[in-house]
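One structure follows; several queries about it will come next.
In this view, the complex is presented without one of its protein chains, the others remaining in place.
What follows is subunit A.
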Amino acid sequence: MKFSVKAWSSGKARTGVLHLGSFEMETPSLLLSTRKGLPHFISPDLLPSLPSPDSRLLQFSPLHFLDGLSPKTISKIGGLHQMLGLHEYGFVAVARDSIQCLPSHDGTNRVGPSFETPCGRHLIKPIEYMEMISSMRPNIWATLADEVPAWVSEKRNTSSVDRTVKWLDECIALRPIGGEVFGAIVGGSNEELRQHCAREVARRNVSGYWIGGFGLGESMDERPALLNAVCDNLPEEKPRLICGLDLLEEVLQGVAAGIDLFDSTYINHITLGGFALTFPLDGIEAKVSNFQPSDVGSDRIKINLRATVYRKDTTPIVEGCSCYTCRNHTKAYINHLLNVHEMLAQTLLELHNTHHYLGFFRLIRESIKEGKFERFRQRFIADRHDDLAVSAANA
């Protein structure tokens, strides 16, 4: 793996190039969320229809395989790339997947972090984790972290930092075969602890940083200070990956603080809800021309395709969008699929939403390269505030 920073804008926002195995991609960029290595609904033969190389980084949790595939068998098959036939893709292993493998801070103890998984609560020790990593051979893997929600006591928060650093050392000591290690950084909502953890991890020999403990109850207002407390204490030339920032404004907060890679479950959540992203990309005006605040959750960012207003709408989700869904299908058809609970709805939505969200990241990179990132960010926030104000006034 090679990473280099290329351009800056508005202080800490930066673009970079990540060279990983068989491909190179620009950052800031998105990790696509997967279940057992494959997207939730997009089958592997449809993956190439997504923009490339933007869509080549896939996040997975080793804990996904607890329910039926042993590390021994995965080793026998030859690792994840071989098992999935996705040799041209990059896999990033992170224990927390924010959908089905959720940190369970009260189950965690000195020995390892605990997660709520579909197979029940599971405590994973570094030695077990590293056995999984060795068998799966991801391109990048994050060390184990004790992530705590924003409201825990300072004592609990402090012990989470101590444990996380300890497990980092244990994981590294159990040298796996290949794969770049990203050191995990926590610290909850305490700026000093965040700073302390970042400095400790920065002293270790890691290829990059995985910043955890966000999206667990902290407010958007307190987040910039916490992000800065971390990023300001990390070397500039190593990549920073963050988990738990989903909404567009949250991603922008992360970019502003100097984050390069985003592990987000936004696409999954809106897809399951029947929503499609429609906010304008690059001057392509969404057909939400007469924007009206609605009581079905549609706004300037997305539309709720379950709404009856789309029953006979034979236009694509976004006019001019080049994704598979918009080139081939209409809002009316997806509305029908949602109503009759057909899986194809989720496949088509995940395709479009991924395509669109990747477009957002492309806009971010362009604005940084043009030195206009802060202006870009302010415009997005302003639009969003307008929508919320109108919706509130009409409620």
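Heads up, the rule we're going with is that contacts are C-beta pairs under 8 Å (C-beta built on N, C-alpha and C of every residue); 3 or more make two chains touch, one makes a residue touch a chain; residues count from 1.
Operating definition for what follows: contacts and distances are computed from a predicted model.
Student: Would you mind picking the UniProt name of the chain not drawn here, from "Queuine tRNA-ribosyltransferase catalytic subunit 1", "Beta-adaptin appendage C-terminal subdomain domain-containing protein", "Elongator complex protein 4" or "Distal membrane-arm assembly complex protein 2"?
Tutor: "Queuine tRNA-ribosyltransferase catalytic subunit 1"
Student: For a quick check of understanding: of A:Met83, A:Cys197, A:Ile267 or A:Leu358, which residue touches the chain that isn't displayed?
Tutor: Missing-chain contact among the listed residues: A:Met83.
Student: Kindly state which of the options A:Tyr89, A:Trp167, A:Tyr333 or A:Tyr357 is in contact with the chain not pictured.
Tutor: Only one listed residue reaches the unshown chain, and that is A:Tyr333.
Student: Of the residues A:Phe65, A:Trp167, A:Phe279 or A:Phe373, I need the one that contacts the missing chain.
Tutor: Of the listed residues, the one touching the omitted chain is A:Phe65.
Student: Could you tell which one of A:Gly11, A:Pro44, A:Gly178 or A:Gly217 touches the chain left off the display?
Tutor: Residue touching the chain left out of view: A:Pro44.
Student: List the residues of subunit A that touch the chain left out of this view.
Tutor: Counting over the whole complex, subunit A touches the hidden chain at residues 35-36, 38-41, 43-46, 65, 67-70, 72-73, 76-77, 83-85, 118, 311-312, 314, 324, 328-330, 332-333, 336-337, 339-340, 342-344, 346-348.
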